[in-house]
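Heads up, the thing below is written out as structure tokens.
A single protein chain has been omitted; all remaining protein chains appear in their positions.
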Amino acid sequence: MKSYRKELWFEIKKRRKIVNITSQVEECLRESGIKEGLLLCNAMHITASVFINDDEPGLHQDFENWLEQLAPEKPYSRYRHNGCEDNADAHLKRTIMGREVVAAVTAGKLDFGPWEKIFYGEMDGKRRKRVLVKIIGE
Amino acid sequence: MKSYRKELWFEIKKRRKIVNITSQVEECLRESGIKEGLLLCNAMHITASVFINDDEPGLHQDFENWLEQLAPEKPYSRYRHNGCEDNADAHLKRTIMGREVVAAVTAGKLDFGPWEKIFYGEMDGKRRKRVLVKIIGE
Partner (left out) sequence: MKSYRKELWFEIKKRRKIVNITSQVEECLRESGIKEGLLLCNAMHITASVFINDDEPGLHQDFENWLEQLAPEKPYSRYRHNGCEDNADAHLKRTIMGREVVAAVTAGKLDFGPWEKIFYGEMDGKRRKRVLVKIIGE
């Protein structure tokens, strides 16, 4: 069994943004030399998400509006966590979007359907944060 | 390490439906001959879900009502994505339900609790769509 590990670093200038990281994850897979196995890609921070969906800007705006409806950022006083922080909404938003993606690796490629792309979802940016890529297989 | 891959195809006649696919996934596991490992089962489409819950029709109706509350299908104009499509709600609903399931394989079986069943959740049907089953182990 082979294993591979890499951290991808991000510093998003805004509080929230969705970033397509598919090509960076594919580059990891090439570097690993693994042909058959499983790839885990997860946010290492609890106010960010890694998820699979469509690379369409209208949809990304829909995600932004929808997450703000389900877990509004403000007023900060609506959350107990915000005694010490102002990012409780980011913890909740990331819960909706998910921490991690597990993808199949087949014949050295991400075994994806036609529209599947991997995204980093930043929900509390303006700082350096990391995503982990771990691949195991042969 | 052994690995196994299969696509399961679905063509759901309605826009939304929940389908129990546990026996199809168990059949994949038997075919694979893998006794110890991990099984990934994921929707290959970004408007469908694979998830684990209870095989109880009342609950499935509750999921339908609840998802329609959290991310209503109509009016289509409420979503930016619907400039080109009419299925933005399906992208959001699938985000709630999840893209994938990772299950343990122990002694050649899905290592499940007593009520765990795997479902395909179609949120934008009336077309052929796929689920991927990938198993790695020994």
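As written, the chains take the letters A and B, and residue 1 is the first residue of each chain.
Here is the rule we use: a residue touches a chain if its C-beta (ideal position, glycine included) is under 8 Å from a C-beta of that chain, and two chains touch if they have at least 3 such contacts.
All values reported here derive from a predicted model rather than from experimental measurement.
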(request) Against the chain that's been left off, what residues of chain B make contact? List them. (result) 1, 36-38, 51-54, 56-59, 61-63, 66, 70, 96-98, 101-104, 106, 111-116, 136-138
(message) Touching the absent chain: which residues on chain A qualify?
(response) 1, 3, 5, 38, 40, 42-46, 70-71, 79-84, 88, 91-92, 95-96, 98-100, 102, 130, 132, 134, 136
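Definition applied: only the chains that are shown with their structure count from here on.
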(request) Give, as an integer number of Å, the spacing between the C-alpha centres of chain B and chain A. (result) 20
